[in-house]
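Complex shown without one protein chain; remaining protein chains in place.
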Amino acid sequence: MAKAAVLGAGGYLGGELLRLLSQHPGFTLTQVVSTSQAGRSLPEMYPNLPYPSELVALASADSVDADVAFLAQPAGEAMKVVPGLLDRGIKVVDLGPDYRLPDPAVYATTYGSPHTDVEHLAEAVYGLPELNAERIRLSRLVANPGCFPTASLLALAPLHRAGELRGPVVIDAKSGTSGAGQGFSATTHHPEAALTVHPYGTPTHRHVPEMRSALEAVGGPAPSLVFVPHLVPVVRGILCSIYPTPSEGAKVDGWADRLRAAYPSSPFVHVGGTPRLPWATGTNHCYLSVQSAGGAPVLFSVIDNLGKGGAAQALQNANLMFGWPAETGLALAGFGV
Amino acid sequence: MAKAAVLGAGGYLGGELLRLLSQHPGFTLTQVVSTSQAGRSLPEMYPNLPYPSELVALASADSVDADVAFLAQPAGEAMKVVPGLLDRGIKVVDLGPDYRLPDPAVYATTYGSPHTDVEHLAEAVYGLPELNAERIRLSRLVANPGCFPTASLLALAPLHRAGELRGPVVIDAKSGTSGAGQGFSATTHHPEAALTVHPYGTPTHRHVPEMRSALEAVGGPAPSLVFVPHLVPVVRGILCSIYPTPSEGAKVDGWADRLRAAYPSSPFVHVGGTPRLPWATGTNHCYLSVQSAGGAPVLFSVIDNLGKGGAAQALQNANLMFGWPAETGLALAGFGV
Amino acid sequence: MAKAAVLGAGGYLGGELLRLLSQHPGFTLTQVVSTSQAGRSLPEMYPNLPYPSELVALASADSVDADVAFLAQPAGEAMKVVPGLLDRGIKVVDLGPDYRLPDPAVYATTYGSPHTDVEHLAEAVYGLPELNAERIRLSRLVANPGCFPTASLLALAPLHRAGELRGPVVIDAKSGTSGAGQGFSATTHHPEAALTVHPYGTPTHRHVPEMRSALEAVGGPAPSLVFVPHLVPVVRGILCSIYPTPSEGAKVDGWADRLRAAYPSSPFVHVGGTPRLPWATGTNHCYLSVQSAGGAPVLFSVIDNLGKGGAAQALQNANLMFGWPAETGLALAGFGV
Partner (left out) sequence: MAKAAVLGAGGYLGGELLRLLSQHPGFTLTQVVSTSQAGRSLPEMYPNLPYPSELVALASADSVDADVAFLAQPAGEAMKVVPGLLDRGIKVVDLGPDYRLPDPAVYATTYGSPHTDVEHLAEAVYGLPELNAERIRLSRLVANPGCFPTASLLALAPLHRAGELRGPVVIDAKSGTSGAGQGFSATTHHPEAALTVHPYGTPTHRHVPEMRSALEAVGGPAPSLVFVPHLVPVVRGILCSIYPTPSEGAKVDGWADRLRAAYPSSPFVHVGGTPRLPWATGTNHCYLSVQSAGGAPVLFSVIDNLGKGGAAQALQNANLMFGWPAETGLALAGFGV
């Protein structure tokens, strides 16, 4: 068993990591760090998880000693601890944004402060296993993608790589409120969230540069992206409704087959009819569908923002980093209802 | 007091008509027709409404005798009774689709059977009062718009009229489940509806020809429309997220002001920041917002599908047909929460 | 038109007061006070309400000058301003708890600090109009009941007055999350509230002494009350499921008729079949039902916590204080859906 540590254990992504780790045959959770809940035991923090009361949240990562560390922290936090973790021989899967954007200037513009660990940024691998499995296997530092990029890229990357797209690509995303995290706000206060659909992120959302750079990595200059996320009154799950502009000569009728062919051996990406969010809940699965509306193509992509869009994908990445099958500990089926 | 009859009183639009009529100072409800609930009294059908038990649902429209009839019936039903109602001197506001499409051939293609009252179709006025108030005032037969067209057209018609649009215009609509009506189905069965966002209506939705013909009426050939409605787990309300392609030379920065200028005296159309669905619940209000995403314009339009998208707008039309102020009986403010 | 001021205008009860006042024919809103939103105009605070931008929230009640003041503030705030308001000849309807408990010692125990306006506490009238209409008409200071006491007392008071009850009376209450107010908390954070039912208020809830004192006022020593409120994932509405222990000789079969007889002329209290929460939404209505389970009686009581449980009842009280019909400005019908 490899030893795993979770930093940022008190947030929703941290909690989902702990949930999935409790069912993973290869990892043993040995340490957790939570600045907000330091000193509390895991049974106090998560009565729903089968951890012993001896596991108590640490206040800092200084004493972390494990084979792998999962980082589920706000922007700017990972880059403070990653150099030390790597120096101590600890593999890192970072669920935050610090190592997703290869260009530090784009990071600075997007997140409002300079990147302070450019050295390791250069070696970080973008952790979308369906695109980058080989590089992930060899990496010690994986940047787990954002939830919206995961859902969007699994639909768009194969089409962009094949030259089937030009801009604009409209991505109208609907996200459950857990995607907004544990921090309180009016838009996630139940009386104000439960009866509405809340568009946000205009004029620009931090996930757009991430999508652009990932598309450029697979197929050269990216089409223009018009991305508007909306909070919908569900807790878990993302549906991206994607309206691409096909390039001249694009063979739209073949897009569904092209997507299937792009993920021939993936146990997690499925192409079929209109997907439902519960199918993905708690899992690492992604459900894609290619349809048409008014003569134009529309793609639907469904994931669990905390699953394939976060903690489950982090475990998929870690599985590859440890040389295990991608689906180790992730053979979970989602819900019918 | 003018006498009002409601046909299709047992459905959600019928129920909302009855609710609004109970608060209207100009109309007295004198007859209701419901094939499915014939013989039941209104207090039995609607314990929430202040009607006397003497008001009992009729099985047919044959004996309807009123100053105005509101028809809230499925496609194909209105055209069976409208000729008779008009012959008896009864004004008609039809909340169904029978008289919305001026071209009977488009009707036949869209609804799968020929139009059987072409004579009156020719005189029917499309009942979007913000566009057609003068014609509505003079009409005896008004075709109340569909819910999605109402929300979309209030945002798009002024821009199309000004030549600011070319295609495609992507309309990603989110609707509460009451928009799907009272008929049971898997997509509106609570266990299957509550935790998901359900896109439907591909490859084409019946509201698209209606939007096209209404746009053509105000500004000539309509841009191509890519319209995808989604059921979201709220009961009432529509948010249309609209991604237009501006024409060459369009002045996108002036769109918000252009929308304000288009409805200078309307008590019901508001242009401002990001709208919330509850603001419109139970009312005739529409909230518009112009924003940008990734450098492209995005418009948001919010209504209550049963209010401005149905029963409240029907009363607004009737108010005009009787020479009353548009807001008579509709001075209702929506909810903060 | 009488001039009305609202103190605590920024909260949910304040917002609902403003919404209802905008539709009221007897009151004109002339001033609002909000410590948290002082300086903001009403259109900024409530884009859903038809108020002019000249109405700007004041920081304090010092300059309030109106015919009636509605106070929607946390415990302890009203007693600071009520003496001054009354001195200036302003009638007061207090939606908070400061004047609900006639015994200042009970207040101190319940709310954790002594009552500082015992003088006016002695003259305050408990504002449940179905029980106290005559005294309310003559009062200048009315204590609007809490939401749970309103729902419970309308079911229980007539039975207790008739000697039909002994203890214990179990009240299992289900409340929408707006009842918890605008303050953020984990239990009202959408991701944590939307998928659960959350019992709270054990071992004791502040509304229990209020129910006890109100029952004692109508029928002598109150039966023991076992009251457990639960947050359910709706926004508005309360259902109290009440399991009384009938006294020896109680005629349970006559309870429904007894409740009907208790409110013979009320336009707001209805006794019938199983009620639905939307029937009451946005209104001053209360729906009661008497049924049996396992041979024992069970009563159901439905109100809108912000309506009859708050702002609408406050207007009903004010109507009486101004000598108007109770239903003035409150002739609103709730929703079918």
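Which chain is which? They are A, B and C, in the order written, and residues in each are numbered from 1.
The rule is short, and it goes like this: a residue touches a chain if its C-beta (ideal position, glycine included) is under 8 Å from a C-beta of that chain, and two chains touch if they have at least 3 such contacts.
All values derive from a computational prediction rather than experimental measurement.
Of the listed positions A:T110, A:T150, A:S178 or A:T196, the one in contact with the omitted chain in the full complex is A:S178.
Between the chain not shown and the residues B:A61, B:A124, B:V142 or B:A193, the one that touches is B:A193. Touching the omitted chain from subunit C are residues 168, 170, 172, 174, 191-192, 194-205, 208, 224-228, 230, 232-235, 237, 239, 241, 243, 274, 276-278, 281, 291-296, 298, 300, 337.
With the whole complex as reference, residues 12, 15-16, 19, 22-23, 46-50, 178, 235-236, 267, 270, 272-273, 275-276, 278-279, 282, 285, 287, 306, 331-337 of subunit A touch the missing chain.
Looking at subunit B, the residues touching the absent chain are 12, 176-178, 180, 182, 184-185, 188-191, 193-195, 233-235.
Here is the rule we go by: only the chains that are shown with their structure count from here on.
Overlaying subunit A on subunit C by C-alpha atoms takes a rotation of 180 degrees, rounded in steps of 5.
Farthest chain from subunit B, judged by C-alpha centroids: A.
With each centre defined as the average position of its C-alpha atoms, the distance from subunit B to subunit C rounds to 36 Å.
The mean-CA centres of subunit A and subunit B are about 40 angstrom from one another, to the nearest whole unit. The multi-chain contact residues of subunit C, meaning those touching 2 or more other chains, are 12, 178, 235.
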